[in-house]
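Notes for the one structure printed next.
A protein chain is absent from this complex, but the other protein chains hold their places.
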Amino acid sequence: MKGLLAFLLRATTPADRVAVVAAWAAVSALAVSAWSAPAGGEAVVLVGDHEVRRLNLARDQRVTVQGRIGPAELQVKDGAVRFVHSPCSSKRCIRMGWQHRRGAGAACVPNEVMVRVTGGGSGSGWDAVNY
Amino acid sequence: MPSTTEPAAGRQPPALAALRRDAHLAWLAAFAVALHMLEAALPPIVPGIKPGLANVVSVAALCLWGWRTAAVVSLLRVLVAAILLGTLLSPAFWLSLGGALAALAALGAGAALPGRGLGPVGYSVVAALAHIGGQLVVAYALFVQHAGLFVLAPVLGLGAAATGTFNGLAAYLLVREWDTENPEANVRPGA
Partner (left out) sequence: MNRAEPRRPAAILLVLLAAALAGGCERAPEIHREQAFVLGTLVEITAADVSGDTFHRAAGAAFRELRGLHDALTPVDPGSRLSAFNRRGHDRWVDLEGPLAPLLPRALSVQRASGNAFNPHLGRLVGLWGFRQPPFPDAPPPAAAVDALLAAGAGDHALALRRRGGLQARLTRPGAALDLGGIAKGYALDRAAAVLRGRGVGDALINAGGDLRALGRRGGRPWRVGIRNPRDKDDVLAVVALRPGEAIVTSGDYERFFMHDGVRYHHLLDPASGRPARAARQATVLGPRATEADAWSTALFVAGPDGLARLGAEQPGLVIDAGGRAHANGAMRARLEWQSDEVAAP
């Protein structure tokens, strides 16, 4: 251990040590801030109470998930997500339209399918919407 | 361009010094290409994170012979390796080039620091971070215009810091090894 330390001291100039510490500090700070608030829009799809899919909102796509009464189809486009097909009778989930704000989501209660935008998305100044 | 290492005792004629330098350059470039090919042949331990062994040579070249030598070695390595691997002008090539240019810019800035400045380890770390920064910018500008790309930045950043540190230590050893041939080399690791 002492030998290793001596080697490291020999191998680096004072400026080196500053550079190395600064580099690691910067990179660690970046990692910490990114992993407590991930960048890039993402949505999570839940059936019942567990997560079944994670959707990258940066990639246009259509996915189908199995809900309690049937398959539900979701569409991702331009950083937003919505229901396009649902086996429920009221289709209220589809009428909820595009979701893109962080924390926003749409849910089909009879089919027990929910999609919510996590991380990224346009930031909002609130934790939930009352309606 | 005069070498940064002036012959000490026993003056050599300029032409011979230049020849010696060019031989070094060619040999350095070859060494770098070899390391690059070796790395390309091995499977990656973590996808997206490569040790960047060839950079050890560039940094050592910088410390021993100055920035321009390091630049020539780096760019030659990128070009030759791409030709040999068949990836010339492919996306991988542009990423490699972008990273190399960014790293060289950072090294140049580092070399301009006053005083004793950076040694192999500092240069290596700085160059490694600049390298992945340059690659992310190239990737964004040319291939993936989604900001989602930068989600990778933290992981790549940590990888770069790690490989930069270890490569730096390797570069130090390499310099020390080569330094015996060049007593005037402009690196003086901290005592």
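Just so it is clear, A and B label the chains in written order, and each chain counts residues from 1 on its own.
In this section, contacts are C-beta pairs under 8 Å (C-beta built on N, C-alpha and C of every residue); 3 or more make two chains touch, one makes a residue touch a chain.
All values derive from a computational prediction rather than experimental measurement.
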The missing chain sits against subunit A at residues 13-15, 17-18, 21-22, 25, 29, 33, 36-37, 46, 48-49, 88-90, 96-97, 107, 109-110, 112, 114, 124-131
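Just so it is clear, only the chains that are shown with their structure count from here on.
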Whole-angstrom distance, CA centroid of subunit A to CA centroid of subunit B, is 36
Subunit B contacts subunit A in the complex at 110, 113, 115-122, 125-126, 129, 146-148, 150-151, 153-155, 157-158, 160-161, 164-165, 168-169, 172-173, 188-191
Counting only contacts in the complex, subunit A reaches subunit B at residues 8-20, 23-24, 26-28, 30-31, 34-35, 38-41, 56-59, 120
